[in-house]
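Every protein chain except one is present and positioned as in the full complex.
Chain nomenclature is as follows: A, B and C, assigned in order of appearance, with residue numbering initiated at 1 for each chain independently.
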Amino acid sequence: MSRLRVPVQLRWADMDAYGHVNNVQMLQLLEEARIEAFWSHPDAAEGERPTAVLDAGPGAATTTLVARQEIEYLRPLAYRRAPVVIELWVGHLGGASIDVCYEVRDAATPTSGPVVYARACTTLVLVDTTTGSPRRISDAERAAWSPYEGEMVTLRRRRTPDAG
Amino acid sequence: MSRLRVPVQLRWADMDAYGHVNNVQMLQLLEEARIEAFWSHPDAAEGERPTAVLDAGPGAATTTLVARQEIEYLRPLAYRRAPVVIELWVGHLGGASIDVCYEVRDAATPTSGPVVYARACTTLVLVDTTTGSPRRISDAERAAWSPYEGEMVTLRRRRTPDAG
Amino acid sequence: MSRLRVPVQLRWADMDAYGHVNNVQMLQLLEEARIEAFWSHPDAAEGERPTAVLDAGPGAATTTLVARQEIEYLRPLAYRRAPVVIELWVGHLGGASIDVCYEVRDAATPTSGPVVYARACTTLVLVDTTTGSPRRISDAERAAWSPYEGEMVTLRRRRTPDAG
Partner (left out) sequence: MSRLRVPVQLRWADMDAYGHVNNVQMLQLLEEARIEAFWSHPDAAEGERPTAVLDAGPGAATTTLVARQEIEYLRPLAYRRAPVVIELWVGHLGGASIDVCYEVRDAATPTSGPVVYARACTTLVLVDTTTGSPRRISDAERAAWSPYEGEMVTLRRRRTPDAG
């Protein structure tokens, strides 16, 4: 499988009073990378980016709902001007839902492996904007996303019990 | 065990282009409730709020680091002027870490049970600001927080494998 | 004339890396106070708050556009749990626009006058959501807002030249 690599520019405002990228803002960076990677962008130069087919902007026929998110923070992310690289892949393609996995990291350098700041997973449900009900992932969407299917991201054991 | 109940005022800016409280902003509401519930607030009227003892503001001796978060969204939260009520309790008190559990809900009404919008859990690590290393939870902190210990919040089964 | 007094709760996330309420976030506090003061809130306890008549939420017939804003910051606003008090009044009621003036301050105390953190002015234009064109302020709106008309807020001289 291959992973999508989306550079995301930090903003100074992402820092909180501790002087690091705030843990909540980290999820906004994930949101940004997910939209860049999986949505269609008619007016942007696509370059080597994969063809995404999801049109889920305002007024579009599909609304994406976030059903759950899980993130672990491996080390504080200090502010810097160089973008972080967010790697994304699809951990699971269900009937109407998709699990997007992430790794937030530095660009790799010749002399050292990449530093990983966070790992996360988001479960998205596709909803028909008109009816408000979940709708099935289309064949075109499945074809566009399946090259990026891979194993679910591995996260630390949680203490939270599973619902029955 | 008892739960802390913190009303949190929504802001119009919490809504995203879908017209609901954004999934990322929901975590900012949790952050806000956690600070209100567990930190010391020398200049605020405390009322019936429990005595919190954590001083983790800018310049304080302790920095709180978020190590992991998990949230599930049960239904979209529409904007309204009445505050949401965030219930908090302690799912686990470790040596240097604390698992804070949440339920985001409406105030209960006489005629109907509360509507639950989200359930979540945050693992916090207490860090000594000077050394940058985790520091143990003090006896005073443990005494202040243990009345709010309870069972870990129950969340849906995740597909993510546990790290070995 | 009388002024509206809206307490606005700060959030920890309003602070930036300098440890003060960020200058951009200050405008979000103004937005919040303006919506609290001038919009209709069918589901909130109104108390002594004046009857506001503007329904400009998502899906409403009117959209408010901000045409200009000007703010001066008099002293840094440190984070605290006690709300700031934002005083609002109407500096000018035009045909389709309204100038809202603000003073961000502490609650007054018996022993000292209030501390003022910022003064500002926002020009709002009412737009018909369907046509996208400005629409006139209605008689009902004018009647609701005119008790709060007063002199425009006084700000420091700007160097910016006026457009011809």
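Quick note on the criterion: a residue touches a chain if its C-beta (ideal position, glycine included) is under 8 Å from a C-beta of that chain, and two chains touch if they have at least 3 such contacts.
Predicted model only: the values in this text are computed from it and were never measured.
Enquirer: Relative to the complete complex, which of the depicted chains are touched by the chain excluded from display?
Expert: Per the contact definition above, the missing chain touches A, B, C.
Enquirer: Taking the entire complex into account, which one of A:Met15, A:Val104 or A:Val127 touches the absent chain?
Expert: A:Met15
Enquirer: Can you say which of A:Glu32, A:Asp128 or A:Glu149 touches the chain missing from this structure?
Expert: Spelled out, the listed residue whose C-beta touches the missing chain is A:Glu32.
Enquirer: Of the residues listed, C:Ala13, C:Leu27, C:Val84 or C:Leu126, which one is in contact with the missing chain?
Expert: C:Leu27
Enquirer: Mind pulling the chain A residues that touch the left-out chain?
Expert: Its contact residues with the unshown chain are 9, 11-13, 15, 19, 28, 31-32, 35-36, 41, 43-45, 57-59, 79-82.
Enquirer: Give me the chain C residues in contact with the hidden chain, please.
Expert: Contact residues on chain C toward the absent chain are 17-18, 23-24, 27-28, 31, 57-58, 63, 65-73, 76, 91-92, 99, 121, 151-163.
Enquirer: Touching the hidden chain in the full complex, which residues of chain B are there? Just list them.
Expert: 12-13, 15-17, 19, 22, 24, 79
Please note the rule applied: only the chains that are shown with their structure count from here on.
Enquirer: Most central chain by CA mean?
Expert: Closest to the centre of all protein C-alpha atoms: chain B.
Enquirer: From the C-alpha centre of chain B to that of chain C, how far is it in Å?
Expert: 30
Enquirer: Which chain A residues reach two or more other chains?
Expert: Where chain A meets two or more other chains at a single residue, that happens at 17, 24.
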